[in-house]
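Below: the structure, in structure tokens.
Partial view: only certain chains, each at its native spot in the assembly.
We just call them A and B in the order they show up, numbering each chain from 1.
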Amino acid sequence: MLLPQLRCEVLHANQEIVRLGLVLSTFGNVSGIARDTGLVVIKPSGVAYEALTPEDMMVTDLDGKVVEGKWKPSSDLATHLVLYRAFLGVGGVVHMHSEYATSWAQAAKPIPCYGTTHADYFLGPVPVIEKLGADEVGEEYVRYTGEVIVRCFCDANPIDPMSVPAVLVAGHAPFCWGKTIDDAVHHAVILEYVAKLALHTEMLAGPTTGIPHHLLDRHHKRKHGGQATYGQRQGQD
Amino acid sequence: MLLPQLRCEVLHANQEIVRLGLVLSTFGNVSGIARDTGLVVIKPSGVAYEALTPEDMMVTDLDGKVVEGKWKPSSDLATHLVLYRAFLGVGGVVHMHSEYATSWAQAAKPIPCYGTTHADYFLGPVPVIEKLGADEVGEEYVRYTGEVIVRCFCDANPIDPMSVPAVLVAGHAPFCWGKTIDDAVHHAVILEYVAKLALHTEMLAGPTTGIPHHLLDRHHKRKHGGQATYGQRQGQD
């Protein structure tokens, strides 16, 4: 069996997002990539989480061809693959229909950076990509979703996907990622929390702009990059 | 004892909706139908959920005559029966006063389809039926409730009850249904979740119209009908 360790990590992460309350029913999926071989491990589609074993995980190449496994891969696979191909620092991807982040996605609004909780993980607003047009939701809908995400990070005002490791798909839900699968899951947890804080902040008729840039920057650098001072190891992410 | 298997399923489903947090106190009831004999099994009225056994379940015919059982059937029985008579594909019905769906019912507003979570299960808004008039809340109030629901699905712009398996009764609460009892309970879970997402979406001053039709259609067909691609079995519901 290929990639036994990665299969276990991907299985565990898929179960973890359910346990953390981020996923209702089968509304979520996590994948991981082995960068040396370019092989991706992802949950199968529509199988109950509690029944899954490492053997049930699907292994595909970066074009989506199944390399090993008896099921159909998660129906969102094509989006994951586009992200892995474009964002080379990414080792894990999480998709979920979690309550608060999905509400922002449904409202088609980016999540403003209202505080340092947000700034610690996302260097600016969590962007939202527009709803796809009628001609983009055919056969290739899931792949187009990934491509629109990538365009959003690479357009005229590029965003570093490692500094803003999440995006909202309007009318749908978020995708999150990270250097490792654990990071991707952690970013999913934080995204849901800052989405909740930001909703309550707006309900309090708070500021409509985020915190000032110097504060955003200050907090983010405390945890990221060469000058990071937070935690026990320099440069810890 | 008639229908021992169906009694167990109905009992289990009644306990499940409590366990899932959809029902406070005795504010809920689930029934199932044996289509071959036209016999309906439903929870008795006002008996504490934890004390119920399969023997306590009530068996009635489609006119509401008790065929077997020592209690009075659930006070909402007449509504369930109208739904079984009109919607022939329905095998189970759930009524509940769950927090978010009931809030939409109290606000007398249909739940707009704001995202793909909704679209995966409901092909359009979850409709609301208007409050009954003073002359409709007498002896036959519960039956009228069912009839107004049926009219709502069969009027000038008919809605397929299998594509939109839930309705809100204004000033009251939702009814949900499905091909099986399990489906009905699953639709109840999803209804409550999309009601919550939609409330938060409106609080974010999101779009007042739902997602575009092509996206709604695309997502729903991914899980339903002959072209369904989601999950492991074609056509799985």
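The rule is simple: a contact is a pair of C-beta atoms (placed from the backbone, for glycine too) under 8 Å apart; a residue touches a chain by one contact, two chains touch by 3 or more.
Given the structure is predicted, the values throughout are model-derived calculations rather than measurements.
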| item | value |
| --- | --- |
| Overall copies of the shared sequence [whole complex; 2 in view] | 4 |
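Heads up, the rule we're going with is that only the chains that are shown with their structure count from here on.
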| item | value |
| --- | --- |
| Angle (degrees, nearest 5) of the CA superposition of subunit A onto subunit B | 90 |
| Centre-to-centre distance between subunit B and subunit A (centres being mean Cα positions), rounded to whole Å | 33 |
| Subunit B to subunit A touching residues, read off their complex | 114-117, 186, 189-190, 193, 196-198, 200-201, 203-207, 211-212, 214-215, 218, 222, 229-232, 236 |
| Sites on subunit A touched by subunit B in the complex | 24-25, 27, 44-47, 71-72, 75, 97, 99-100, 102-109, 131-134, 137-138, 141, 171-173, 199, 202-203 |
